[in-house]
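What follows is a single structure, written as C-alpha cells, with notes after it.
A single protein chain has been omitted; all remaining protein chains appear in their positions.
Chain naming follows the written order as A, B, C and D, and within any one chain the residues start at number 1.
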Amino acid sequence: MGDDFIVETKNLTKEFKGFVAVSDVNLKVRRHTIHALIGPNGAGKTTCFNLITKFLPLSRGTITLNGRDITNTAPADIARLGMVRSFQISAVFGHLTALENVRVALQRKLGTSFQFWKSDKSLAELNDRAEELLVDVGVQEYRDIPAGELSYGRKRALEIATTLALDPEMLLLDEPMAGMGTEDVARTAELIKRVSKDRTILMVEHNLSVVADLSDTITVLKLGKVLAEGPYSEISQNPEVIEAYMGHGVGSHA
Amino acid sequence: MMTLFGIPTAALFGQLLLGLINGAFYAMLSLGLALIFGLLNIINFSHGAQYMMGAFVAWLGLTYLGANYWVALALAPVIVAAFGIVLERTMLSRLYKLDHLYGLLLTFGLALIIEGFFRQLYGISGMPYAVPKELAGGWNLGFMYLPIYRAWVVFASLVLCVGTWLLIEKTKLGAYLRAATENPALVQAFGINVPVMITLTYGFGVALAAFAGVLAAPIYSVNPLMGSNLIIVVFAVVVIGGMGSIMGSIVTGFMLGILEGLTKVVYPEAAGTVIFMVMVIVLLIKPAGLFGKGA
Amino acid sequence: MRNDSGALLKVDGLEAWYGESHILHGMKFDVHQGEVVTLLGRNGAGKSTTMRSIMGMVAKRKGSVSFDGTETIAMNSNKIARLGVALCPEERGIFASLNVKENMVLPPVVKPGGLPLSEVYELFPRLAERANSQGTKLSGGEQQMLAIARILRTGATMLLLDEPTEGLAPVIVQHIGDIIRKLKERGFTILLVEQNFHFAATVADRHYVVEHGHVIDMIPNADLQANMGKLKGYLGV
Amino acid sequence: MTSQSVTTAAASSSGPSRQTIFVGILLVLALAAPFAVYPVFLMKGLCFALFAAAFNLMLGYVGLLSFGHAMFFGWSAYITAHAAKEWGLTPEIAILLGTFCAAGLGAVVGWLAIRRQGIYFAMITLALAQLMYFVALQAPFTHGEDGIQGVPRGHLFGLIDLSDTMNMYYFVLAVFVLAILFLYRVVHSPFGQVLKAIRDNEPRAISLGYQVHRYKLIAFIISAGLSGMAGSVKSLVFQLASLADVHWHASGEVVLMTLLGGVGTIFGPTAGAYLVVTIQNYFASAGSWVTIIQGFIFVVCVLAFRAGIVGVFAPWLKKRGIEA
Partner (left out) sequence: QYSENKIKIGVLTDLSGTYSDLAGKGAVLAAQMAVEDFGGKVNGVPVEIVSADHQNKADIASSIARKWYDAEGVDAIAELVTTAAAVAVREVSKEKGKIDLVSGAASTPLTNDKCSPTGFHWTYDTYALANGTANAVVKTGGKSWYFLTADYAFGHNLQAQTERVVKANGGEVKGAVKHPFPNSDFSSFLLQAQSSGAQIIGLANAGADTINAIKQAKEFGITQGGQSLAGLLVFITDVHSLGLETAQGMMLTTGYYWNRDDETRAWSKRWSAKMDGKMPSMVHAGTYSSVMHYLKALAAAKTDDGVKVADQMRALPIKDASGFAVNGKIRADGRMVHDMYLAQVKKPSESKGPWDYYNIVRTIPGDDAYQPLAESTCALVKK
C-alpha cells in the first residue's frame, strides 16, 4: 500500500463564539509519512489537533481514520483505534514515577485496568518494555523520580515515550521540541525519524530546521485555512508562506 | 376571585412580595460570599457567623451603649469588617497558595468558634430588637399588609447590590481582584498593592454580611445560630448564580427568594429543599451556573 | 560607551535566593536611557531571576538595584512599578479569568506618556480582533503579543522583556524585532532576555553574558561578529 | 487536592516487611482495645473511620470532593435498620442490603455528578444529598426526628449473638479490617494506577485511551457502597438510624475527619475519625464549648498541621519503609 491516506478530514471547521478558528480544512495524511502542520501563531494548528482527536467537538466537517468515520467518536475511543496525541503544554502524570507514566500507557493493552481487586504487582511484567522506552528517549536514569520533578525538556521526552508505549499507528505531536535544549532537539528528531518507520506522524513544530529535516509533506495553515501544501523545498519558496510565516530569514531558527 | 395554584391571585401577589423580601437577604449575603468566593478564591464559611455578628453588634450597641438602629447600620459593618480583616491578616492570608479546601476548613473552624462564643455568652433564645420608630407601621396594599420595615429592607438591599455591582464591574477593581487570585506576584509587579487590596475586599465582603445582619435584627430575633442556618442556602445561591458572577448572585438571590415563597404556598414542607432541586437542574444543564462564564 | 554614572538602571552586587537556593551571586551591569541591552545565557543561568529581582518579585535579595537614581532593593514590587519599570514575564502571565481587552488594560498607568490603546492595537492588530476572547484561549503566540502589548500603555519607560520571542512563528519574531526597534526610537529603555542571539543581534546595543548568576562578559553589538566564536562557547551552541 | 499519595515502589526487604509488622501491631492493639476502652466508643470510631476511608477514596485518589456522602451513610443505615427491624433479616444480610442500596444510589448520583469537577462536583453532590435528606425527612418509614429506634442487632449468620457487646465489637472490627484491606487493594491495583493517572492529568489519560468517566464512576460507586456499609454497621451498633446521619453536617464531618487525619493516606481517615469522635465524646457535657474547642482544633490544624495527623508522621514512617 504505502500510498493511501490514513487520516482524512473534509471541511473541518471550528467556530468559537462568532470566530472561526479552523475553516474548511481538508487534510490528507499519507500512511507512513511524517506530515508537518505549520503556520503563524493562532493559525489553528492546535485546534486542528483537538478536533482530529475529538478533544473539541467539530462545528462542521468529517474525519476519517483508516477509512472509518470517526467524526462522532469519543476521544478515548479514538486513542483505542490507534491514533494518539501529545500536548503542546507538557502532559505527564506528575505524581507517578517516570516508569509508572510509561506503564500506565502500556497497561491498557493488558485489559486489567478495571480490575480493582487485583494487585498492582501484576503490572510488573510491563517493566521491561517500559524501561526500553525510557532508554529510547534517554530518561532511563529518572525512572523512579516522580515525573512532576523532571525538568521541562525531560518531561517532553517522557511524554513521547508514553505516547509510543501505546504503539499507535498514527501519532499527533504538538510542538514536541518546544523547550528542549539543542542537544535534546537532535536526539528527539532522531527518535521521531526512527519511530516513523512503520507509523504515521502528524506534527506541529515551529523549529524550521526540524521541519525541513523530518517532514515529507507540509501543510501551512493561516487564519484557520490551508495556505499551501507540499514538500519543504516547495513550501519554503512560496511567497505567501514566506510572507505569512517564515519571514525573510533573519534569525528565524537558531 | 381569580385563583392560581388554587390560591387567590391577590394572596399570590402577597407571597411573591414576601419572597422578594427574603430574596433581598439571599442577595446581600450571597453577594458578599460571591465577592470573597469568586474574587479571592476563599470559600468563606464564616460568612453566616459574620452576618450574625452584625446583628449582635447592633443589639449590643443598643443594649449597652444606647446606639440606635441607624448608628448600628453604619457602624456594625465597620466593626465586624475590622474583625474580619484581623482574621484575614493573621490566618487566611497564609492559605492563599493552597487548595480552597483549607480556606473552607479554616473559616468553618472560625465559624464554630464565633458561634460557640456567642452561644456561651448569650444563650440561644434570641434577643429582641425593635423596629426603628421611623420605619414602624405598614401600608395596606389591598392584597396584603406590607410592613414599612420590610419595604426598607428590599430597598436597602437593592441599593447595596447595585452599588457593589457597579463598584466591581464598572471600576477596574473587579479585574484586579480576579487577576490577583491567579497571579498575585505579577499583579503586584504592575504596581498594585495586592495584599492591601485583598484584605480590604475581604473586609468589604464581611461588611456586607454584617450589614445584612443589622437589617435582619428587627425581623428575626438576634440569635447566635441565625447565620449557620442560612449559610448553606446562600452557598447554593452563589453556585446557581455562577461563582464569581456578582450579577449572578444578586439576580439568583432575588429569584430564589421568590421561588421559595411560591413553594411555601404549594408544598411548604419542601420550601427548604426547592433551592437544591434548582441547583441540581441548573448544574446539569449549565455547569457554570446561570451567569457563570466557561465551565 | 557612555559612562556609568548616567545609567538609568544600575545593578550592582545583586544576589538572590529561592528559599535556600542561592541563584544570583553578585550580578553587575547597567542600562542607559534609550538603550536596548540583552542578557544572554544558558538555561538556568539566572536571567529570569535577574529580571524578577529587579522587579522586586524575588523575596530574598541583596545588593543594589538603582533605577533613575532611586535605590529599589528594599522596595515592594508595586512601588518599583510605580517608578516606571514594567515586566513582560517569561511564562507570559495572561489571566484566564479576564478577556483579552481586560488583560490589556489591566496594568494601571503609572506615569503619563504611555502609548494610547489605539496605537497598541495598531502594533498588534490580531489582539484587536480577539479583544473579547478569554485571555488564555488565545494561541501561544497571541498570548505572547498580549503580554508585551499590555505594558506599553502604562507609561513605564523601562521594559523588562523575558524571552518575548519564545514559541512564536518566525515571521512574528521579526515583527517583534520591528516593534522593539520602534519602541527604542520612542525613547523606551529595554532590558531583553534572549536565548536566540541571532534575534538579539538585530535589536540590541549591548549584550551581557550571564553564567551561574554572574555577568561573565559584555559584548557591544558592533563587536558581535568578531566575538561570535567566544559567544557560542559561552552558550554551548 | 493536596494529597500525599506515597508511591514508593514497595520497599522490598526480605521477611515480613515493616509494613506488615506495623499493621500487625495495630491489629493487636485493636483486638485488645475493648478491654481497656469502652467498646461502643471504639465501634463508633470504627464506623466513622470506615466512612472516612471510603470517602477518602474519592478525595484522596480521584481528587473529587464529595459534599454529599452522608446520603450513602445515612440511607444505608435506614435500609439496614428497617430490614433488621421490620423484616427481621439477619445482620449480615441487612448490612449487605444497605451496602448495595448505597452503591446503587452511588451509581445514580455518580452518573449525574461525575462529569463535573472541583467545587461544582462538591455542590452537585451536596444538592443531591439535600434532596435525599428531604426524602428521609418526609418518608414515613424513617420516622422523622425519632428515626428507626430499637433496631435488633440479631444473630450473625443466625448463630453469634450480637447483642453481646464484645461479639459486636469483633464483628465490627472484622468488617472494618476487611473493608480497609479492600480499599488498600483498590488503590494498589491496576485500576488504582489509572485513577492516580486520571487525577494527575485527565486529558492525558483520555488521550491514552482511558474512558475516564467510567473509572471515576466505579470509584464513586465503591466509595458510596463502603460509606453505606459504615452507616449500616453504625445503625446496628447504636440500634438506631436517624436523620443526623443523612444531614449535611455528617457530610461535612467526614470531610473534616479525612482532612484532619491526612488526605490520600491509608491510616489518616481512621486517625481523623477517632480524633473527632473523641472530641465529641470527651466534651459532651461542655455545651457550646464543644463547638469552640472543635473549631479551635480545626483552625490549629489548618494553620499548623496541614498534612493532617498522619501527614506529620508520614515522613518518619516512610523512612522505615511503612506507607502511612
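Here is the rule we use: a residue touches a chain if its C-beta (ideal position, glycine included) is under 8 Å from a C-beta of that chain, and two chains touch if they have at least 3 such contacts.
Computed from a predicted structure; not experimentally measured.
Remark: the absent chain touches shown chains B, D in the intact complex.
Interface note: of D:40, D:112 or D:177, the residue touching the hidden chain in the full complex is D:40.
The missing chain, though absent from the display, is touched by one residue of D:80, D:232, D:251 or D:291; that residue is D:291.
Residue in contact with the omitted chain (choice from B:67, B:91, B:144 or B:284): B:144. Mapped onto chain D, the footprint of the missing chain covers residues 38, 40-41, 44, 137, 143-147, 149-150, 165, 238-240, 242-245, 281, 284-288, 290-291. Residues of chain B that touch the chain left out of view are 7-8, 11, 14-15, 18-19, 21-22, 116, 119, 123-128, 131, 138, 144-145, 147, 149-150, 219-221, 223, 225-226, 229, 261, 264-265, 268-269, 271-272.
Going forward, only the chains that are shown with their structure count from here on.
Counted as hops between touching chains, the shortest connection from chain C to chain D is 2.
Note on connectivity: the fewest chain-to-chain touch steps from chain B to chain D number 1.
With centres defined by CA atoms alone, the chain at the far end from chain A is B. As a whole-number value, the distance joining the C-alpha centres of chain B and chain C reads 44 Å. With centres defined as mean CA coordinates, chain D is found 42 Å away from chain A. Measuring from the averaged C-alpha position of chain A to that of chain B gives a distance of 49 Å.
Within chain B, contacts with two or more other chains are made by no residue at all.
Those residues of chain A in touch with two or more other chains do not exist in this structure. Taken together, the touching pairs link the chains into one ring where each has two partners. Counting only pairs that meet the touch rule, the chains in contact are A-C, A-D, B-C, B-D. By the touch rule above, chain B contacts chain D in their complex via residues 43, 91, 94-95, 98-102, 105-106, 108-117, 119-120, 232, 235-236, 239, 243, 269-270, 272-273, 276-277, 279-280, 283-284, 287-288. Chain contact summary for the complex, chain B toward chain C: residues 172, 175-176, 178-179, 181-183, 185-194, 244, 293-294. Touching chain B in their complex are the following residues of chain D: 1-2, 65, 112, 115-116, 119-120, 123-124, 126-128, 130-131, 133-134, 137-138, 248, 252, 255-256, 259, 287-292, 294-299, 301-303, 306.
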